[in-house]
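What follows is a set of notes on a single structure, which appears directly below.
Left out: one protein chain. Kept in place: all the others.
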Amino acid sequence: MTKGRLEAFCDGVMAVIITIMVLEMKVPHGASLEAIAPVLPVFLTYILSFVFVGIYWSNHHHMFHAVHHVDGAVLWANLHLLFWLSLVPFVTGWMGENHFQPLPVLAYGVVLLGAALAYDLVVRSLLRVHDRDSVIARAYRRDVKGNASVAIYVGSVLVAWFVPWLACLGYVAVALIWIVPDRRFERLLKENAEATHV
Amino acid sequence: MTKGRLEAFCDGVMAVIITIMVLEMKVPHGASLEAIAPVLPVFLTYILSFVFVGIYWSNHHHMFHAVHHVDGAVLWANLHLLFWLSLVPFVTGWMGENHFQPLPVLAYGVVLLGAALAYDLVVRSLLRVHDRDSVIARAYRRDVKGNASVAIYVGSVLVAWFVPWLACLGYVAVALIWIVPDRRFERLLKENAEATHV
Amino acid sequence: MTKGRLEAFCDGVMAVIITIMVLEMKVPHGASLEAIAPVLPVFLTYILSFVFVGIYWSNHHHMFHAVHHVDGAVLWANLHLLFWLSLVPFVTGWMGENHFQPLPVLAYGVVLLGAALAYDLVVRSLLRVHDRDSVIARAYRRDVKGNASVAIYVGSVLVAWFVPWLACLGYVAVALIWIVPDRRFERLLKENAEATHV
Partner (left out) sequence: MTKGRLEAFCDGVMAVIITIMVLEMKVPHGASLEAIAPVLPVFLTYILSFVFVGIYWSNHHHMFHAVHHVDGAVLWANLHLLFWLSLVPFVTGWMGENHFQPLPVLAYGVVLLGAALAYDLVVRSLLRVHDRDSVIARAYRRDVKGNASVAIYVGSVLVAWFVPWLACLGYVAVALIWIVPDRRFERLLKENAEATHV
């Protein structure tokens, strides 16, 4: 079973998600600053969500470079990840239109947490079909960033109801952690290439 | 005639379908639990529809691994399948917004039944251009799951008008039957590979 | 310059067009037959438009099998074709929602005529970069179907204002002419393969 079509489908879904989110920014009927002002919080949320989907795509892209086999479980783990990501446009619109009120901020965090745990399931499903010495197994021996993200998401979801701006700060913090792509794969693939050439 | 571009187009359409469905979940204007409550039935339908499109993509993906040739008839059979799948977002929104009332539940079943019969037509169009000994011909000698699904859909459509929740139960049952990807192809392709290496 | 990425982009745009058209079928708020009745003319138009975009994709797919080179002119001719096709969802919604009244029926015909002439431009741009003996040049020595379609479209646009149902009949007639994929390429590519093997 080849990984090509799985990558293509994931790319397609992420491309649509990242683009239809903009439809949640409703075009205002007036042409004044007052008319455009209510769009601002949706726009800020849009930037954050765009960065998150971009991070998922970038990490997915890096990880699948090191993937050799996929099976049915990998495929469904990916569909599960895409399910959580597909909810991002909805919570983006809801959080933005309601000016970062407690419940939508909490819902936004739940979706991000769901996506993070779903990504972890994709990793586990891949480890099951790869050797302990494979690049992908070595890359995930320690997953500091992944664990830190989940911890911050859980904290954000817990405080969202009481201090929504603190939860938002948590989301921004996770985005900043990940905006640098996962260099593990570049380094390990390079080491691997060198080792094979000795 | 190559299958690559056909796969790519089907992937593209299914990726858009699975993603734009989320636009049927209208972002509520309030930020309270009361505001979000009406979205819940649409959300449940969304999960079901996401799983159904995921199943079609997964089975299509598995089946096309074993495909060697495609012709004009295969191409139109695929477009016909995509037509029924493209109606999924509409019936998802209709069934969810009307809290599983008889007519939308019936319409949802008709679309699922249409997609199932269209998938069967794709299989038949492929069998016409493959040998009786090909992997694809052997995989479809017995199609228990496919026949069971059509039977359940027909039953669900018939009862939908009188007992809509029973019809919904039928849809969930079919989804559960299929959530395990079609292992026939993995097994048969493996057997084939072993047979050729003897 | 390779044709792969051009095909992929055209496939992507056509996949989105064929799928977002369904968003023009607004989900009715009621669950009764009276609530769904106004959707019927949009649904009929949706079927017609789905078939038209499917025909364009299928013919594009067949034609590009025989393409060897593309240049900047081919690329812009394709973008021009995609522009006309991108208007299909708009005229589909307009014609359907207004129950086939004269002006929307006329607009629908103008968009179909524009797409047909744009397809012709794509063919001409391809003929400029292929030999007179190439498969593509031989396939388009006579273009009966293409010329017939343009003639019917022109006729339909002219009568649309006075007898809209006759114009619609014209659109259906063109769809029926084309629903059989363009066998010229299959035949000529086969002849070519045989000629080279002599």
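Lettered A, B and C in written order, each chain numbered from 1.
Keep this in mind: a contact is a pair of C-beta atoms (placed from the backbone, for glycine too) under 8 Å apart; a residue touches a chain by one contact, two chains touch by 3 or more.
Model, not experiment: these values are computed from the prediction.
Asks: Tell me which residue among A:Ile36, A:Leu158 or A:Val172 touches the hidden chain in the full complex.
Replies: Going through A:Ile36, A:Leu158 or A:Val172 one by one, A:Ile36 is the residue touching the chain not shown.
Asks: Residue by residue, what part of chain A touches the chain that was omitted?
Replies: Per the touch rule, chain A residues meeting the hidden chain are 7-8, 11-12, 14-16, 18-23, 25, 27-33, 36, 47, 50, 54, 57-58, 61, 65, 179-181, 183, 186.
Asks: List the chain C residues touching the unshown chain?
Replies: Counting only chain C, the missing chain is touched by 1-2, 5-6, 8-9, 12-13, 15-17, 20, 23-24, 71-72, 75-76, 79, 82-83, 86-87, 89-90, 93-94, 97-98, 101-104, 107.
The working rule: only the chains that are shown with their structure count from here on.
Asks: Comparing centres built from CA atoms, which chain ends up most distant from chain C?
Replies: Looking at centroid distances, A is the chain farthest away.
Asks: What rotation angle, rounded to the nearest 5 degrees, superposes the C-alpha atoms of chain B onto those of its identical copy chain C?
Replies: 90
Asks: Which integer distance in Å separates the CA centroid of chain B from that of chain C?
Replies: 26
Asks: What is the distance, in whole Å, between the centres of chain A and chain C, each centre taken as the mean of its C-alpha atoms?
Replies: Comparing mean C-alpha positions, chain C is 37 Å from chain A.
Asks: So which bits of chain A are touching at least two other chains?
Replies: Touching at least two other chains: 12, 16.
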